[in-house]
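Presented below is the structure to which this report refers.
Removed: one protein chain of the complex. Kept in place: all other protein chains.
Here the chain labels run A and B in written order, and each chain numbers its own residues starting at 1.
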Amino acid sequence: MKNKKTYIKDINRTIYDIKDKDNSIYKSQKGLTPEIIKEISSKKNEPKWMLDFRLKSLNIYNSKPMPEWAVDLSDLDMDDITTYIKPNTKQSHSWEDVPEEIKDTFERLGLPEAERKSLAGVGAQYDSEVVYHNIRKELVDQGIIYMDMDKALHEHEEIVKEYFMKLITPDDHKFAALHGAVWSGGSFVYVPKGVDVDIPLQSYFRLNAPGAGQFEHTLIIVEKGAKLHFIEGCSAPQYKVNNLHAGCVELFIKEDATLRYSTIENWSRNMYNLNTKRAIVEKNGTIEWVSGSFGSKVSMLYPMSILAGEGARSEFTGITFASKGQHLDTGTKVVHAAPRTTSTVNSKSISKNGGYAFYRGLLKVTKGAYDCKSTVSCESLMLDNDSKSDTLPIIVLNNDNIDIGHEAKIGRISDEAIFYLMSRGIDEQEAKAMIVRGFVEPITKELPLEYAIELNNLINIELEGTIG
Amino acid sequence: MTSWKRIGLKDFEFPKIVKYNKKYLSFEEGAKKEVSLNMVTDITSLPSPKIEDNFTGVGTEFILNVKKNYNAGIDLHIPKDLKIKEPIRLDFYLDEKNNHLVDFNNIYAKENSEITIVIDYKSIDNVEGFHNGFTNIFAEKGSVVNIIKLQRLNSKTLNFDSNFSRVESEAKVNFVSIELGSKLTGFNYTSILEEEKSYSNLSSIYLGDKEMKLDLEYTMIHKGIRSQSNIETRGALLDNARKVFRGNLDFKRGSRSSKGVELENVLLLSPTSKSDSIPALLCEEDNVEGEHAVSAGQIDKSKLFYIMSRGLSEKEAKKLIVESSFKPIIDKIPFEDLRSEINIDIERRLIHG
């Protein structure tokens, strides 16, 4: 225990920046052609409908313009991104079988720790294929399916076919189309009716090869009355070439079911994180998002909740931390499409050192969705004067029987609060860090301990020597 | 052709503007001598500081339309240190013969002067009308400009109004906008808080009913240090009325120790009304305080019940609540006849509409 503590205390940015030697056996050509798509599909030995779906998506991808309404993507050379890299390893079921180099990287990220602490199962994505996957036996016995997407496509083809990219279709936007064409890996979770998974399932993604894109697909189905907490962590080391992440997360929450989906995204500072996440919630179901965005060069990330069934509920808790060279355009969308649905949004952002944090939100209440309630709160903290912070919520109301409240605030750390903490013997930097940690506390308290610690460490790393 | 997606203006084309021949200015002759007050005849030769080029108002084409086709308006200059207590009143009444109004108003308050202007836009018959206006305000150091705009055009009239103010050090511009009429309204108010302790305030109310469409945008751009802005909007929507509110607080780098507050409160009184709110907060300066809040929904049921328990009907109770929400802003109009006309109008629409 004591050992672990020291280990976490000593954590620094460089541990996220360790590069393994690039020894992949296969790399697709740069740029995208139908031939590449066919090659990917055949290597994976996919059913024909999936190949057709990929090719259709490729067409849509080629026909759609780059989105220009939010962030600058002009530096992103789509032809330059190798879309598929297969690590030189086979799927392993026990930790011992994972190659040393990869294991070492995970070890530095603290993953085996989590495993040792008997967490439900770890699915760690290393580049495009999941290299390590383990699920505790009692979960299997309850009928829970947790495996990587490629495997699920073969073993549970019918379920995958029913749900895959039905919530986020390739027509949605250019990067959803790209995802449809080249997706690879990711997690598949199926929780049968009435099953309460009382320990969180975890998955860790990591990009390793320079210039590699990551297009993992996460598909989670929580059946009637079932309950699940899924945790996804993302991290990538630093490279000179711009990397792209265009994953998709599709969450289906059935009647009376609950899903909590927690993510800490800490991509390297050259990453374009253009991720699409969406949940559809049926009658009296609940989706809870906990979302932390730290790394990446550019992020466009707006997890969306569609409250489709009467009494459905969504809760979004998010923190965005934009530092030097980062433009993080994040937020959330909520669509109240049924009566008596409720939503809560609690978003916080911090910008410093020239970072640009942009909150973009949508709250929509459809015509027949009466008796809905929504509370939105956005708070932005600016740590210096080189940074920028914008808030742009869009509230669209199409009926009157609703109760909507929205609040936003922007500002900096109060000098009086710093003085108060200092008067108790805490130095200025620590006082500021304490206030920042307090600011993000609503997020940290929602996370499992290891993630909360990681989050606090990230904040400490971010604040080190840059304020005061 | 112009189309606005959010409010549903489709394929709009400017009409060919006809002359506006009605008298619209009433101001005591004695006071008139002290200020320079002229009907606008030639925009290009206005002696006042030049019009902000970057200002696009409700749309570049609308500003351009005013500059080319204006048929009414005033050019008003208040000399240094002169404080005019009596308000200037402009009554723009649209009727069958004068159904196009394109007004350009230039208000230039010199150092430490003070002025109040009330502009009333009203249809006096049921003819289809068109209004497109541009009001340009320049408030020099220490001056105070109070401007109250009242819009009561009929439900066949299209209404576009662009307003701009530049506020210098310790000057105050208080803008009141009361939107009660029109078929469709596009309204923009943009204020630049240019210098130290510039102060800019926007209070507005709107009442939408029938098929009325309102697109209201208010922007406060903080440049000066210790500048202060306020946006406060209250509205009520009935029937199929549709409204878009855009409030922008923009803190530019250098506007340290500034403060901006933006509030919108909308009462939704019909299941078929539509309300969009986009309150933006833009910030590139850390040492500022900015906040916005939007609340939307029906009238609080327990409040309604309480009033009804004292013998009022539901409609009367709702009217009372809407009126009490509007009252502080209506009370800012310095003319009794206008206040009472507005109150009667609101009552008619809430009780008999």
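Things to note:
As a working rule, a contact is a pair of C-beta atoms (placed from the backbone, for glycine too) under 8 Å apart; a residue touches a chain by one contact, two chains touch by 3 or more.
FYI, contacts and distances are computed from a predicted model.
In the listed set "Amino acid/amide ABC transporter membrane protein 1, HAAT family", "Vegetative protein 296", "Glycine betaine/proline transport system substrate-binding protein" or "ABC transmembrane type-1 domain-containing protein", the entry agreeing with the UniProt name of the missing subunit chain is "Vegetative protein 296".
In the full complex, the chain left out of view touches A.
Interface note for the absent chain: among A:73, A:440 or A:461, the touching residue is A:440. Against the chain not shown here, chain A presents residues 414-417, 419-428, 430-431, 434-435, 437-442.
In this text, only the chains that are shown with their structure count from here on.
For the pair chain A and chain B, the distance between C-alpha centroids works out to 44 Å.
On the side of chain B, the complex with chain A involves touching residues 237, 251, 253, 256, 268-298. Note for the complex: chain A touches chain B at residues 367, 370, 380, 382-385, 387-412.
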